[in-house]
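As you look at this complex, bear in mind that one protein chain is not there, while each of the others sits in place.
Up next, chain A:
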């Protein structure tokens, strides 16, 4: 908007303005797509002995569906490698499952960087499973950055649970 001082003679200056009324709209509701639920991580919650071999429950309880990372790191730790080795064995035993590896970050980073960090964690997990014989064609990755924490608190123990990669089973029977 240009601004001109008013001459005392009173010549009017008129400037048009667009009302710019932005239409309200809602309803970008999308085709319902059930989100995968994070599975309980403790055997006790599920009843260890009830898991049917080859079931999602079996994978979550007896194998472990998630691994954890150090702060700002994407390296596969020794404990994570042990879990992934078991995942690879299980996936080779039940070859009908495709998987999606979800990468996550803790809240102690900025949003955009954490999206990339989660993607890196998912990628390094995929790479590890690939090195253990799981074909890349069975694996997809997605990063949720810091947007889907499982643990809510404000200390280090909590953040460490959120720095994770979760292997989600899909495609059973395919």
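What we mean here is this: a residue touches a chain if its C-beta (ideal position, glycine included) is under 8 Å from a C-beta of that chain, and two chains touch if they have at least 3 such contacts; residues count from 1.
Just so we're on the same page, contacts and distances are computed from a predicted model.
*Asks:* Name the chain not shown, per its UniProt record: "TRAP transporter small permease protein", "Tol-Pal system protein TolB", "tryptophan synthase" or "MaoC family dehydratase"?
*Replies:* From the choices "TRAP transporter small permease protein", "Tol-Pal system protein TolB", "tryptophan synthase" or "MaoC family dehydratase", the unshown chain carries the UniProt name "Tol-Pal system protein TolB".
*Asks:* Among A:63, A:119, A:139 or A:166, which residue is in touch with the absent chain?
*Replies:* A:119
*Asks:* Could I get the residues of chain A that touch the absent chain, sorted low to high?
*Replies:* The missing chain touches chain A at positions 1, 3-10, 12-30, 33, 35, 72, 74, 100, 107-113, 115-117, 119-120, 123-124, 142-144, 147-154.
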